[in-house]
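Quick one: structure below, then a few questions.
The other protein chains are all here in position, but one chain of the complex has been omitted.
So that you can tell them apart, the chains are marked A and B in the order they are listed, and the count of residues begins at 1 in each.
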Amino acid sequence: MIDSLQQAFIEETRELLGELEITLLAVEDAPTDSELIAKLFRALHTIKGSSAMFGFDDIALFTHDIETAYDLIRNGKLGVTKQIIDLTLLARDEISNMLVKTGNHTQINEANTKKIIESFREIVSSFNKTEKKQLHAVVEPQSSSIDKSSDVFHHFHIRFIPGKDLFLTGTNPLMLIEELREMGSLVLSAHLDKTPDFTSLNPEECYCYWNAFLKTTKNLDDLQDVFIFVADNSELTFENISNEIPKDFEIDFAKLQNLVSQNDNDDFRAVLKQYFSVQKQEKQLEINTTQKQTQATNSHSESDSVSSIRVSSEKLDELVNLVGELVTIQATLSQVALSNNNNDMISISEEVERITWSLRDSALNIRMLPIGSTFSKFKRLVRDLSNELGKEVELSTDGAATELDKTVIEKLNDPLIHIIRNSIDHGVESPEERIKAGKPSIGKVHLSASQSGGNVLIKIIDDGAGLNKEAIREKAIKSGIIAENAELSDSELYTLIFAPGFSTAKKVTSVSGRGVGMDVVRRAIEGLRGSVQVSSELGKGTVITLKLPLTLAIIDGLLVKIGSDHYVLPLSSIEECIELTQDDVKKAHGRHVVNVRGGIIPYINLRERFRITENRPKIEQIVIASINNHHVGFVVDQVFGQHQTVLKSLGKYYEKVEGISGATILGDGTVALILDINKLTENEELEETKLASNSFK
Amino acid sequence: MSNSMVNETKQYLTFKLSDEIFGVDVAQVREILDYVKITKVPQTPDFMCGVINLRGSVVTVVDMNLKFGMKRTERTVNTCIVVVEVKIGDETAVLGALVDSVQEVFEIEPQNIEPAPRIGTKLNTEFIKGMGKRDENFIIILDIDKVFSTEELELVTESSNYKPEQ
Partner (left out) sequence: MPKTIMTVDDSASVRQMVAYTLKEAGYGVVEACDGVDALSKIDSESFSLIITDLNMPKMDGITLIKELRVKPKIKFTPILMLTTESQNEKKMEGKTAGATGWIVKPFKPEQLVAVVKKVIG
């Protein structure tokens, strides 16, 4: 059980650290916002408190001094400075490292943590003239908020008759009385009349009982809390007698206590009444008939107004799987209904289909998260990178509410980081260069996300130096990526920066420029069935656009047949389908190209690629797709049309097979393979270059 | 392997591949299916028949005859797919084995199991747990965890240059 608690603690702390970072960056822009500062303090306080509970003593110790500093800040004794923010950000990173335990040790960078603690201590010591206070944990009763000072006083008559065996449970009733005393002004009467005579007295039994009058801002729940452990074997009564007190009446507690102590009998209430009426007679009071009843309202804690529930990813995946299976079997149901020609069945199956699609949409929607959290992480990245590289860069975002599948967001993280690094490192110029170019010294990087059709578009826009077409061309020719006389459109040229081994960076920094980054980025995006496009203007800036499908689990495909098997091509890349006759093939004289409205389009004959020999039809179909800004055709036997279906993995054994991205189950129960047309095209190009270079030998 | 690897009495599902009888620990057998349409995955070796739909899951099917170097399994009324579970590292994988026919389940005691001969079978001895004796016949008891290991099955055939059609 402790392991799962610790895991829960680790997850919660990671979340807290994330919020801490966001709040810190926000406080940097609003250093006097008390709410934000309170938030910072709370986060540190919680981390310090719970970390000790789960064996992360080092985190607790480390956070202690930081919390002290923030306590001073929230009390206005210390102001927020850049140094403090920097230190706290570093501290945050250290705490994050400390959460990782290998064996019994946490990963502590002693040098760093020592430096940070010393810095904080220095900051604090300038306000701490007295000797180090021992930090007392905040004593909070578990119910109502204590920070509220309510003007409303309640007056209670409390009667506490403990059970005889009170002492045998180790209870000290005087501690309970003390607790009451701390809650307000107390008048107490102890009664010994139930004590038996000496000979029959059992010193281990409790005969004493109490009456008390308490004026307090606390409410009944708080009172009952005091007696929580003894409630079941004591007689307890609480009476709110506020309305027996004359309005605006100042109670003289010392006097009342004297009065009560003189009366040993149980008529405590009578004594009280007497006191109040005497006072009423002595002073002429105006009785206010309108007595406002103000309920001590419990303020809502600072939880979000949107209630949410944490669900493990595995449970979600399972749900999506089951829904996927339902979709599949429902397709079979529809088919069977149609073939049986039973009208009742057909209308039922249509209804089932409608509900199943809704269910599928809901299930997939659960996995959707706003991309905003990813965006806000980058603010920190941009800040750090700007510092490191000596550039001044501001990050702006829009479309943070745009939602994407959780897995897509996770896998987008690294590619986005790399693109942003690239923009800052190579795109945005140094402040001096910018001023010389007539630009503001602070560069801008803008992240935007929006939905368009079944896709999400993410743009990374910088106002830096833009891409140099000539430099790219030169580099590409030198690296052998393109031929010297190759004709490429601007967008095709820009896309070359994603080719493996390509980099025009004059200087390889620690951050980027090694030429391994951008092609990995493209691969990652394609792995998500997305695409990358680049546009740029020299001197003005660059825009990188990522197009991603809304979900990975369902694929919008084009269903085709080759031989006796069915295949699915991703619909998003497909532009048109045309016929390929024997004539067309002859005209091309052995090359795999076809003339479409004047343009030459190369194609891949999938039959040949997949070594399918059976049943070749006389007339075949070419599916023309747009891949990396040029058109490629894929030859199949038959095209059936659009088909939306659940994507299934082929499993371990097929991991090395290139060109197939998964499988799907069709309505008739057979398996169709989903083609990775990008990979197929790439491999084909590699093949042809090999062939071409071979023919020169 | 000079010793038979079997210490306990177990039950074995037996099946035929060409003329030979093979056995698999019944504990690893999930179910037996009649022949269904198998979708071939391109660029995989011949013995990888492809994948089938098993109640919504995509399951790989291996042609056992081809895997063991014999002629391709002929599709007859007796042809079956034996769905088995194998251990791959920490995980369990489900696979289908395409066989000529399925025989009975036999119980064989360890003393009736002899170690695999070094020569005489065309098989990699790694695949054989032992030779079970039953009446006059030998049953080749397979270690399917080895037969269906990832290294064995994840081979990809090279797409060699193809000639464009004239």
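General observations
The rule is short, and it goes like this: a contact is a pair of C-beta atoms (placed from the backbone, for glycine too) under 8 Å apart; a residue touches a chain by one contact, two chains touch by 3 or more.
Predicted model, so just to flag it, every value in this text is computed and none were measured.
The chain not displayed here makes contact, within the full complex, with A.
Check A:Glu178, A:Asp267 or A:Glu575 against the missing chain and you find that the one touching it is A:Glu178. Across A:Leu16, A:Leu40 or A:Ala60, the residue that sits in touch with the chain not pictured is A:Ala60. From the options A:Phe153, A:Phe167, A:Phe253 or A:Phe276, the residue with contact to the chain not on display is A:Phe167.
Counting the whole complex, the residues of chain A in touch with the unshown chain are 2, 5-6, 49-50, 52-55, 57, 60, 134-142, 167-172, 175, 178-179, 204, 226, 228-229, 232-233.
The criterion applied here is as follows: only the chains that are shown with their structure count from here on.
With centres taken as mean Cα positions, chain B sits 46 Å from chain A.
Only residues 37, 39-44, 48, 50-53, 55-60, 88, 93, 150, 153-156, 159, 161-162, 164-166 of chain B touch chain A when the two sit together in their complex.
Interface residues of chain A, counted against chain B in their complex, comprise 324-325, 328-329, 565-566, 585, 590-592, 605, 608-612, 648-660, 663, 665, 669-673, 683, 687, 690-691.
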